[in-house]
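One protein chain is absent from this view; the other protein chains keep their places.
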Amino acid sequence: MKEPERITLDLVRAHGLTEEEYKKIKDMLGRDPNFTELGIFSVMWSEHCSYKSSKPLLRMFPTSGENILIKAGEENAGVVDIGEGLAVVMKMESHNHPSAVEPFQGAATGVGGIIRDIFTMGARPIALLDSLRFGHLGNGRNRYLFSGVVGGIAAYGNCTGIPTVGGEVYFDETYEGNPLVNVMCVGVARRDNLVKARANGVGNPVLYVGADTGRDGLGGASFASRELTKESDKDRPAVQIGDPFKEKLLLEACLELLNTGVVVGMQDMGAAGLTSSTSETASRGNSGMRIDLSLVPRREEGMIPYELMLSESQERMLVIIKRGKERETRRVFDKWDLHAVPIGEVTDDGYLTVLDKDTRVAEIPAKFLTEDAPVYMREEREPEYLGKIKDVSISTIPEPQDYDDVLKILLASPTISSKRWVYEQYDYMIRTDTVLRPGGDAAVIRIKGTEKAIALTCDGNGRYCFLDPYEGGKIAVAEAARNVVCVGAKPLAITNCLNFGNPTKPYVFWQFRRCVEGIADACGILETPVSGGNVSFYNENPKGAIDPTPVVGMLGLIEKMDFICTPWFKKEGDLIILLGECRGEIGGSEYLQLIHGLKLGRIPRLDLERERAVQDTCLEVIRAHLVSSAHDCSEGGLAVTLAECCISNSGKERGAIIELEAFPEILSIRMDALLFGETQSRILISCHPRNFPQIQRVARRNKVPYARLGVVTGDRLTIRKIKKRVLDLSLKELGEKWRKGLSHGDD
Amino acid sequence: MQKLFQAKVYVSLKKGLADPQGSTIKEALESLGYRNLSEVRFGKYIEVKLRAKTKKGAEQKLKEMCGKLLVNSIIEEYSYHIEEKG
Partner (left out) sequence: MKFGVVVFPGSNCDDDCYYVVRDLLGEEVDFIWHKETRVEGFDCLILPGGFSYGDYLRTGAIARFSPIMRAISNFAGRGGLVIGICNGFQILLESNLLPGAMMKNKNLRFICRFVNIRVENNLTPFTNLCQIGQVLKVPIAHIDGSYYADHETIGSLKENNQIIFRYCSEEGGLAQESNPNGSKDFIAGISNRQGNVLGLMPHPERASESILGSEDGRLIFESVVRAVKG
């Protein structure tokens, strides 16, 4: 690559900067930037790095709480205190656009990036979760993307020895051409071992550690900030090849180095590689940094400063150590056969100074690139489509003739069906800490050396947010919290990934604001502050914006592992109880979409106080050892939840007989709305009959309605209304449908 | 009259992309004492025997196969050797 002779406005625009932004750069510097500096500004001021469209709104999130040690935005990931001197570090990130072009490597490098965000803080990564969305599975391209993404996550996660323990997969035409690949990583550290991404101490050496630099991803941060079009297939340089082996070496070496006490600060080279790591550490440390690019190890010849600064080559870290500790540092990296090259030092002039031997190639005050990046209040406008879809009367929806058929169709649908095909490709057992494996409401990971365990889940619903962004945002948080409660954990904090369309479109920005408000309100009432997260804009394809899809990653804490609750029915004779009430809300449901082909209606209302009460009740009865199982009601409604409780424990399926008269609402709600409506704040539990009175007392004390629906028995799922059979299927039939959804016809 | 052709296809990652397997293998060879290595690249080898009227026709078909299935043109490049088999 050669440097252009002069900087034209076309060149500025090609870098994703506006004319106003370019003028601002000139004003701030007091001169024209050179080509390298233009590149540096363009990546640091890109949407992906600067959050310029989202920062003002993200301030709505509650970020502090008694368990929050390091708040969102302060460092690479948020940190939550879990007691006994231990801290959980967690974050979720998206890699949507690269995965659309090259699914295997796009997903793999996404995993690589989020893992580095965790161990860069001094925490050993102990779990991964993935939230994936694709277009309809019937389409060959989507099958290809799906297989590739799962394969890439498996290859990278398994090789680095971190269990992938949970996640979700959705299929909807809104994600056609623009799949969503959100990966969450969670790590554990001792509180006093946490490392910050700050450059401090004048003269302290700055080390480049890890893989050689190549021309990977040049323009990648801008790639994420631009829409995908048919042209994107030619965006070859923006796809990188991950090296999970190198990552594993980096992980072990960095953690080992941290124990020696020589590390002042550390940051992974992620988006915009050298540029972001140097400017961000200098900016956070209120210091400066000087580096010499001629010292950077490279695998290509003839790389110019612009390329070296913007390269997104994977598996590289920036490490700032105490002066004089070079030998100890070298010893650790030599042991692991890793490059560790001093490329510069910390200064106190506030500048990011980039040299190439003796030539100064860039000189920018670090804060110009970070704190002083522009921030925009985008125009917003409520979308017109909302007015047309809000209300749908159930009387306009034809009632199904055969409820057995409806349930079979729902269970076999890719979004609802068993995800075994996915998670059996992930090593979810590595580290021997996975106490509750994939397939439940949340994964549970024990913390050896303590009696504690953490519960993890990720949840989101794009269709709800399309129909009602505010309510949908609330529900994403509520459902995630409900899921960890169902395994016996107390919800502590969330991370999140906000996937939206082009924010310069007023209706998209309106959707974004409303979702953020919903999430913020729910986090407030449920007391689960936001520990950090990621925003992914420009998720569009030639046909339009995706449904607004905020994904919430929830962390829950189990203080004593003596009872972990699973969702499946256990013993013949156990009673089946629904906590919460049925309101027959079918708006936005899977039932409405799959059976009637409709995506409309008022989505289920979420009453946060009721939600809280239901969660408190459930947690209390689980911890008092009163229940045999607990499962949250979500996609597909009550009937699907019941079926899952019956069949999801392979080899130990249990039938049930349900009498719908137990519901006072039975007379006023139509049968399909009752069975398949997705009313919120409901948990299905089962218990030994002798425990029922106590459960009733707890529910009443929390003012939570409940209904005793039936009993665990036999080998069929039978739902009756006043002796008349509404639904009656054998466990074998239910299981066959549910297990088939995703598999390709083999095993 | 159809002739039998044998094609040998060599697939590797595009130049310029990171080749973790190639560089790891190079390091391993170096640790075994082979010092004068300039580069090691890792790839796949696929053999395809096909019938066609002419060599040109066979090449044409082979290039189609590579484009459609054998090679991921996003990240891979390929070369091939094709000859008529007795």
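Chains: A and B, in written order; residue numbering restarts at 1 for each.
Basically, a contact is a pair of C-beta atoms (placed from the backbone, for glycine too) under 8 Å apart; a residue touches a chain by one contact, two chains touch by 3 or more.
Bear in mind the structure is a predicted one, so any value in this text is a computation, not a measurement.
Which of A:Asn142, A:Asn158, A:Gln267 or A:Thr347 touches the hidden chain is settled by the complete complex: it is A:Asn158. Which of A:Asn139, A:Gln425, A:Gln694 or A:Ser730 touches the hidden chain is settled by the complete complex: it is A:Gln425.
Within the set A:Gly167, A:Gly217 or A:Pro244, the residue that contacts the chain not displayed is A:Pro244.
Take subunit B: the residues that touch the chain left off the picture are 20-21, 24-25, 28, 31-32, 42. As for the chain not pictured, it touches subunit A at residues 151, 154-155, 158-161, 243-246, 248-249, 335-337, 423-432, 434-435, 446, 448, 561, 746-747.
We adopt the following convention: only the chains that are shown with their structure count from here on.
Note for the complex: subunit A touches subunit B at residues 101-102, 105, 211, 214-216, 233, 236-237, 239-243, 245-246, 299-300, 313-314, 337. Those residues of subunit B that touch subunit A in the shared complex are 13-14, 16-20, 23-24, 27, 72, 74-75.
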